Structures are given as C-alpha cells and as structure tokens.
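Report on one structure; see the data block that follows.
One protein chain is absent from this view; the other protein chains keep their places.
Labels for the chains are A and B, by order of writing; each one numbers its residues from 1.
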Amino acid sequence: MTGGTLSREQGIADLVDDYDVIVVGAGPAGLSAATTLAGTKARTLLIDENQTPGGQIYRAITLAQPVDRQRMGEDYWRGRSIAEEFLRSGAEYAPATTAWSIQPLQDDPGRTAGHEVGLSSSGMARLIRAKQVVLATGALERPFPIPGWTLPGVMTAGAAQIALKTSGLVPSGKVVIAGTGPLLYLLAAQLIDAGAMVSAVLDTTPRENWHRAFRHAPGFLVSPYLAKGLKLLKSVQRRTRVIRWVSTLAAEGEGGLREIVWMTGGREQRMPADLLLLHQGVVPNVNFSNAAGCDHYWDEAQLTFRPQVDEWYASSVAGLSLAGDGVGIRGAEAAAIQGRIAGLGCASQLGLIAPVERDRLADPLRRSLARAMRGRRFLDELYRPAKAFRVPQDQDTTVCRCEEISAGQIRASVNAGAGGPNQMKVFLRCGMGPCQGRLCGLTVTELIADERGTHPSEIGYYRLRFPIKPLKLRELAALPQTDTAKVAVLADLADTHHSTDLVERKSQ
Amino acid sequence: MFRRLSDRASGEITFTFDGRPITASAGDSVAAALLAAGVRACRTTPVSGSPRGPYCMMGVCFECLVRIDGVDNRQGCLVIVQEGMRVESQRGSAALMAEPAQ
C-alpha cells in the first residue's frame, strides 16, 4: 500500500507489519515530523486517535469552512497548510486509531533494533514494528481540582473549544469561564466570537505573578504573544465581565451544576450557572513516554514532569523520539518546528540523510525555534496557577475522579506510610481508574510533596503500565501467540509439543 | 447548555439515547451530539453512583462513558454517531451480559 489515508472500512487490518517510522499524534508536531520523514523517503505511518488531522490547536481543520477562519482566527487557519502538506507527503495515515503500547525490539547482540507499537482501531488491535518511533502526543489541560469539579455542567474550556471546532456547538445558558493561562482569553474570545453569552470570566491569576513575570519581560516584549495577548484581553473585557484576583472557587449543585462560589478581595460571591468552563494551562501528556520508560524530570517553571530529550528530540530510550507540547509546553509554532527537527534526527538515524545534510537543514529551524520560544518564560511565570488551585486545601475535594479519592484521604495515606504516588495507589486505588492518572497525577505528586514538606522532584510520578489506553480483552486475545508464550501460561500442557510428563503446574 | 451554529449543521443523523430519538449532525461525536441535545450527565460512577458528564472532549478523562449498541464503557467523545446507533447511559460498571453483542 502506498501513501494515503486508511478508510473507515479498511481500518488497520491493511497496514503492513513494518515501517521505517511510526509517528503517534497528528498535531503540528506529528504532522511536521511525518511530512519531513516522508520527504526523505522513509516509510512513514502517522496514527492519531482523532478522525481528522490537526491535533488540539488545528482540530477538525480539514473540515473547517471559511466562516471558521473568521471565528477561530488566523492561527487556527494556518493549520490547513500544515495538514494539506502532510496529506500530500506520501506518508500513510491511520486516523481514529489509538496507540496503546510501545516496546523495544532487541536484535541479537541485545541492542534496540526498533520498537513494536500496539495499535487499536474499531475493535481490532495490531502490533506494528518500526525502526524509529516519534511520539507527538501533545498536551492536556492541567487538572483543576476544586470542590464540585465532577458535577455535570463543569467541563474544561478546551472541551468547549473542541465542541465548537468539531461540531459547531456554542455554549448557551449561563456560562462562566474560570482559571488562568495564556489560552484562557483565547478560548473565551473564540467562544464569544461564536456567539456564546459568557456571564463572567473569573481570572485566578495571582497578583504576585505579575511581579515575578516582569523579570522576563524583555523576551516577552519582542514576542508575538504580546500584541496577540493584549488584543484578546481587550476583546474579552469589552464583551463580558472579567473578575480578577479570584482566590477560591467552587461549583455547587445537586446532580449537576447550579451555582458558582468564589472569593475575591476577601469577599465570597455567588452566581448561578449552567456551564462552568475551567482552564489553568496545559501540561505535557506524559502517559506514553512514562510507560515507555523514558527519563523525566520536574520542571519548576512549568510545574510539571517533562521527558528528557537531546538536541534531536531523542528520548533516553533508543529509537524513540518525542516532539511538541508533549516534551514541554512551547506552543503550536514551536511544536511544528520540533517535529521537523525530530524528523531530521530520525531520518539520519535511518541512514536516509547524512549528518551534514541533517545539520544544514536543522540550522534555520533552530533559529526559528528560538524565535518562536521567545516570551515563554514570561508566560510561564505570569500564568503559574496558584498553589490553592493545584493542591486542594479543602479535605473533601475530589482529586482522583475515577476512584473518587479526596485530598484528605491522600494526605491521610501519607501519614499511614505511603510516601510516594505508587505506594499511595496501592493504599487507595487512586490513579487506578480508566483515565490512568491523567486527571490526578500532578495533583497527587504535589499533594504528597506538600504533606511531606518536600519537593515534587523528590516524590516522582505514577509508574504507568500498558495499555496506556484501554482496549477490549478480545482485542488482546486476538494478538499473535508465540510458542514460548503458550509454555509460559500452560507449561507442559501447551500444544507446542506432546510430552506426557507431569510437572507441578505453576502454583499461586 | 450548547446550541449548534446554523452554518455548521450538516447531514442529519438519528440515533437513540436511552430509547429517546435524537437528531445529530454527521460527524458529531456521541458526546457532542448528547451535549447538543441538552444531555448533561451520561453515566453514573461505579464507586458512588454519582452522575457524570463529558469533561475534556479529547479522550483523556473517561467521564463520557456510555453503552453503545450493547457494548459498555465506550468513550463517547471518540466515537462518531452513526445512523440508528443505540446509545444508553452507562450505569455504574460494565453489566456483563451473558450474550455479548457482536
């Protein structure tokens, strides 16, 4: 099969068993990596969970109409050319496909000779091999654990943006947007532009952040963020009430959201609401890189764990590169450039381009990357979410939404001997539900650090296991079974040979 | 809670939610179609039975779980609605029917 998009009917059954490269994630980083690699004649497969390419920022871009250009802005529209370039690149594309595992393949001398990637689509799983893998799985919105955040009617602001991009849905009724972060006002403006009546924006950015951020003002002043940011702020302020210095926030209601309660300037206030949209920045989605065994470190500026990468975005695991916001939040433009650099790195590993050529091509990219990253430090400092919104102060606030574990229970387990997230998980089942810690991991690390009076870097993160996304038991059962595997389960009863010896079967 | 922009309505699709017929636009995810129809909660949790509804719309939170054509615990925000689809609220944990739907 040559380049092209798999149709719904074909599914992943028609994929060949081996590729030069598998890229996971069709956001700006993954699209650019795949386009670059296909350009060097690497046999490239791009897979993504969504129905169409674009990732978060350019979600549903190939379906967008001219009205969306005006509604969502030029930064959104730019995704069209990135997606189109990819679709012409000759890389294969498997949409609506989830990657759930990645494992190194060893050659004879025990070196890593590539990876085997577990894919699942429309109820079918496959294991596909590739010499190089690029994970460009992007970011997710930082957990926002406030009292009542599990009530129906409370969603993330990103969720509302996705509903708008993919289905043209606009929030209606009494809508409140709350939080902080560079995207908060963008999301608010997009929703208002699309016709949403927003009752208020509750801004939780702490006052002291402004002082800290100003140290990094020079970079910010020359970055494109400044003009864009001011314009958004003005546009939102003109059209809704912006309430600043919000220091506590809670959602209330029986069986669904009714009211929002917050404090500002030491005073408690209330407002009825049908929909509360929360957002306090985005953080790398590290589930895949963590389960794959890549080294991670705590980034104090971004208050998150980030995978370690070298100048070609290669991770600590041989043959596995990472690019885009999954490595650290740098924004869409930087993600696309990183994807291209990672692509060049892989192409050179594959022997498709010479190192000199690789360096020559990467040079201008690195300069653009530096430009694209200007002003980031300012944004990181300014939009650092307040501790009260990261580490719930109220004991009853739910932290793990899946297993319904509260902040108080986690604090108590620390005192009962669970010194880290993995021991705590065993004590409370916290983080063991289907989201696999995506919505509680960072909160748990910071909570335990807070309770133990130490630093998150000392505490670490959940150790995650495959599958990183659930798949059906019957999908697993249909994967190829080796003789060794049969022996491991059935010992002498495996139908690989017919010995009549009786051995003691494995005992529990 | 949500309304649809008139310029974004495309081919109509009809499916049922807990037996009630709902009209969606072609290309909607199940979760988006439910939000457009005013459904806030689509499941109850296995632990406490409390109601939940879609939270992230991008496949990470697992709050949008529904039963689709007899299969429990599918992520509504990642499944595209199809004509005639039978969607039901996910009540607690998977039901384990003796005759699993194919």
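Quick note on the criterion: contacts are C-beta pairs under 8 Å (C-beta built on N, C-alpha and C of every residue); 3 or more make two chains touch, one makes a residue touch a chain.
Rule of thumb we're sticking to: contacts and distances are computed from a predicted model.
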item	value
Missing subunit (named according to UniProt) among the choices "Glycine/D-amino acid oxidase", "Indolepyruvate oxidoreductase", "Pyruvate dehydrogenase E1 component subunit alpha" or "ABC transporter permease"	"Glycine/D-amino acid oxidase"
Among shown chains, those touching the left-out chain	A, B
Which of A:Thr62, A:Gln103, A:Gln308 or A:Ser368 contacts the chain that the document leaves out	A:Gln103
Subunit A, residues in touch with the chain not shown (by the definition above)	101, 103-104, 116, 118, 127, 413, 416-423, 426-429, 432-434, 436, 459-460, 463, 465-467, 470-474, 476-482, 484-486, 488-493, 502, 504-508
Chain not shown, touching residues in subunit B	46, 71-73, 92-101
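Following the convention adopted for this analysis, only the chains that are shown with their structure count from here on.
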item	value
Whole-Å gap between the CA centroids of subunit A and subunit B	23
Residues on subunit A engaged by subunit B in the complex (per definition of touch)	49, 51, 56, 63, 65, 67, 96, 140-141, 150, 152-156, 158-160, 162-163, 166-173, 194-195, 255-256, 274-275, 285, 401-404, 433-435, 438-439, 469-470
Touching residues (chain side subunit B, partner subunit A) in the complex	1-5, 7-9, 25, 27-29, 32-33, 35-36, 40-41, 45, 47-48, 50-63, 65, 73, 77-78, 80
